[in-house]
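In this view, the complex is presented without one of its protein chains, the others remaining in place.
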Amino acid sequence: MAYDGSVRELRGIIPPMFTPLKGLDELDAAGLERLIEHILDGGVHGLFILGTTGEALSLSYRLRREVIERTCRQVAGRVPVLVGVTDTAVVETVELARFAAKVGADALVVAAPPYYPVTQGEMLNYVEYLARELPLPTFLYNMPSHTKFQFEPETVRSAMRLDKIVGIKDSSGDMGYFHNLLTLLDERPDFNVLIGPEALLGESVMMGGHGGVCGGANLFPRLFVAMYDAAAGRNIPNVLELQKKIVLLSRSLYQIGNASSSLLMGLSAALSCLGICNDELALPYSRLSDQKREEIRRNLDMLRDEGLGSPNRIPELAAV
Amino acid sequence: MAYDGSVRELRGIIPPMFTPLKGLDELDAAGLERLIEHILDGGVHGLFILGTTGEALSLSYRLRREVIERTCRQVAGRVPVLVGVTDTAVVETVELARFAAKVGADALVVAAPPYYPVTQGEMLNYVEYLARELPLPTFLYNMPSHTKFQFEPETVRSAMRLDKIVGIKDSSGDMGYFHNLLTLLDERPDFNVLIGPEALLGESVMMGGHGGVCGGANLFPRLFVAMYDAAAGRNIPNVLELQKKIVLLSRSLYQIGNASSSLLMGLSAALSCLGICNDELALPYSRLSDQKREEIRRNLDMLRDEGLGSPNRIPELAAV
Amino acid sequence: MAYDGSVRELRGIIPPMFTPLKGLDELDAAGLERLIEHILDGGVHGLFILGTTGEALSLSYRLRREVIERTCRQVAGRVPVLVGVTDTAVVETVELARFAAKVGADALVVAAPPYYPVTQGEMLNYVEYLARELPLPTFLYNMPSHTKFQFEPETVRSAMRLDKIVGIKDSSGDMGYFHNLLTLLDERPDFNVLIGPEALLGESVMMGGHGGVCGGANLFPRLFVAMYDAAAGRNIPNVLELQKKIVLLSRSLYQIGNASSSLLMGLSAALSCLGICNDELALPYSRLSDQKREEIRRNLDMLRDEGLGSPNRIPELAAV
Partner (left out) sequence: MAYDGSVRELRGIIPPMFTPLKGLDELDAAGLERLIEHILDGGVHGLFILGTTGEALSLSYRLRREVIERTCRQVAGRVPVLVGVTDTAVVETVELARFAAKVGADALVVAAPPYYPVTQGEMLNYVEYLARELPLPTFLYNMPSHTKFQFEPETVRSAMRLDKIVGIKDSSGDMGYFHNLLTLLDERPDFNVLIGPEALLGESVMMGGHGGVCGGANLFPRLFVAMYDAAAGRNIPNVLELQKKIVLLSRSLYQIGNASSSLLMGLSAALSCLGICNDELALPYSRLSDQKREEIRRNLDMLRDEGLGSPNRIPELAAV
């Protein structure tokens, strides 16, 4: 099934791809290939590269361009490719975006520039600038834990008037806020509202959200696609069964190591245990110790016994 | 008086230079020249470029290199030039640092990378990497309001064991924390502890700090040099008189416009009113409206009447 | 239908009752009577007095006892009465709890004491003390915005081992956290997990929560009972329709006036417009100005036109 080229009204699971590295400024190119195929095999609806899970802001511009180019070439139109272009310097954001457009990306994703604190008005001004300069449809990215900025619904409402701005990914974890975003759809029904935190995927889609950008879908893409299908299909028993697996996944893999980097550390260690790609992380982060990596390996075995099977088979739910 | 090339045991006022722009990616080169001369005329002890006040993280790498090169050439060894190389991507930090060393900078300044939340251990690991890779003596930069990271005193203690790390600039505004930093000097007396917020310059130096990196010294360098001299000379009456002027300055110029960018906006507008340089700001910020710029102009007149005179003359205190 | 006396496995809507006042230390006793009857007419499953919406901590102990006594007498066993006994001083908490037990209350609700910051271990110690001293089944109350304390799931797990602790009301608004609480049910299936924020009622119940303590149920109890029924009955179309009304309610009534007190102000003004009770608030809060009260009145009319009808009739959904 070839992707027709539009990211408007994007629905479903758009995994925020991890970026496999061999060293601080060296891509694990073979791992990248395997990871892309592994994710696409899961039936996902798009691929988001160079987001938080992709460690984008920790990578050199050269490496970011390499990731964009290789990914676009390999995905080759099978699903839309969304490229994170968040940066502290807007000139670099625009440059990266132009590169992405040139090599075939489908859309861009931009969070607030993370260094200087900004007001809502300053951010709107910034978004308006981007809407003029960026060459592709653009998603806003609400990520207050990393950027110190939360898009107020009124700011999103103003940004929605710009045709270039096609959706928002909300990683705040605040469902009250998410409901406020959903009410904006009355004014522009083709706007996309996607959720970040994977534990909230099921309920957000049941309540009207359009899909999820879930880190765990690097590992178990089919699990998240199944959750999306169950929630979009209003099959609450399946949602509840899948929710247990998602919570179990998170508790098994993301809580080894320290607070804020634990998702990245657990995810990369697990990908490496499964032979998909290297688990090198970019500074300021580092990969898990061998001892903790062993814990991840044991937990992956346990997850298999719990029916998470090989990453891309979820037998019991196939039966539902 | 030629500067002898060492930034170890740096003392005094090291203004964080504003970066004059003509456009989003265009330097106001003539303004830069005038600004440098204006600041050096004030008798400052160093110059810190590409810090928060220099909007470094909002500028393209190309522009940052241009600022470094032009500044080093023009300062020409009269005072040490410190270069901010904070970035989200450590590879770019190292590259920028190498460039700075090549064109004659004296030291580097690095805050935590601002996007990903880091633990103390991760940050220490990061600093150890920098200490190996950076080509110049390096100051840590504690800037929790912008980076979400505060260097714990124990982390600074560990970093102090690295010869390459020569000091810390603390912009937390937390004097209890600053006192904890000062106690570390027992272990390494040549370590530099500098304060950021200008209202705290006087007391921090009286209590044992080594100087200040005060934004207002772009505008009134001699005022801050006078405060440093008064505090280092333990002349409390002068400290109190100068403190009133510093507080007045802050209330007159930095509180027009919005919260977090108000220092930058007021400072640049005032520099422009004085004919020193352009007041263009880099996105996500914008310069003050004409109306607010008028307010700044009136307040500058008032400051002159209050004896702040022309920026580089402070007559009454010359008499003290 | 008489309530049989147990609050274990409480399900449904337990409105956090507003406390009608005539003056700073004077109850609006007639208003209290009307409010109780209005709420019970809505078919709710319990009544929670002296919570945040009841302004408990702003009331004198004498007045708190009067509210407990009058409410228990009037409810007379029709639904369980839960009494908030949160206080900065544990001695007063225990005393109030004993009074509540004596006059017929069914359960207690306790948040962290709000003045001193506490660790998880200190809070567990505190809960263990309460479990020994309190005379009734007790719900924990997670209210970080007011108490600066969030019960970590591990702390709740430990507290669940105490038979006296029967459930938790979570007002954090963090659904990821709520899902972590739900996983604790594996260990003690009779534990109650209730949600505070009304916009999250529907999804929390669909995902396995047991009900809601929703401020809006003072005004429109039947609306929230309908939402509970729809969510518990897994009727997603009804959930979505009711969600729109709940969000509309919140936007119409709770966003007039200032931030943190706006729910209380809007709720009390609306109750007063409907002739149910007085809208006096206890210091540090004050009731809405007459002008804003008029806005509330107009919005109540609009809500009626939107089919929220008289508070206790929701015609269109009665038909579903």
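A, B and C label the chains in the order they appear, each numbered from 1.
Rule of thumb we're sticking to: a contact is a pair of C-beta atoms (placed from the backbone, for glycine too) under 8 Å apart; a residue touches a chain by one contact, two chains touch by 3 or more.
Please read these numbers as outputs of a predicted model, since none were measured by experiment.
Of the chains displayed, those contacted by the omitted chain across the entire assembly are B, C. If you put the hidden chain back, the residue from C:Val44, C:Leu108 or C:Met123 that touches it is C:Met123. Although one chain is not shown, part of chain C still touches it, namely residues 24-25, 52, 55, 57-61, 63, 86-92, 95, 112-119, 121-123, 125-126, 129, 145-148, 258-261, 282-286. Seen from chain B, the chain kept out of the figure touches residues 173-176, 179-180, 183, 197, 199-200, 202-203, 206-208, 234, 236, 239-240, 243, 247, 251.
Operating definition for what follows: only the chains that are shown with their structure count from here on.
Taken as a contact graph, with one node per protein chain and an edge wherever two chains touch, the assembly forms an open path, each chain linked only to its neighbours along a line.
Between the CA-based centres of chain B and chain C the separation comes to 51 Å, rounded to the whole angstrom.
Shown for chain A are the residues in touch with two or more other chains, of which there are none.
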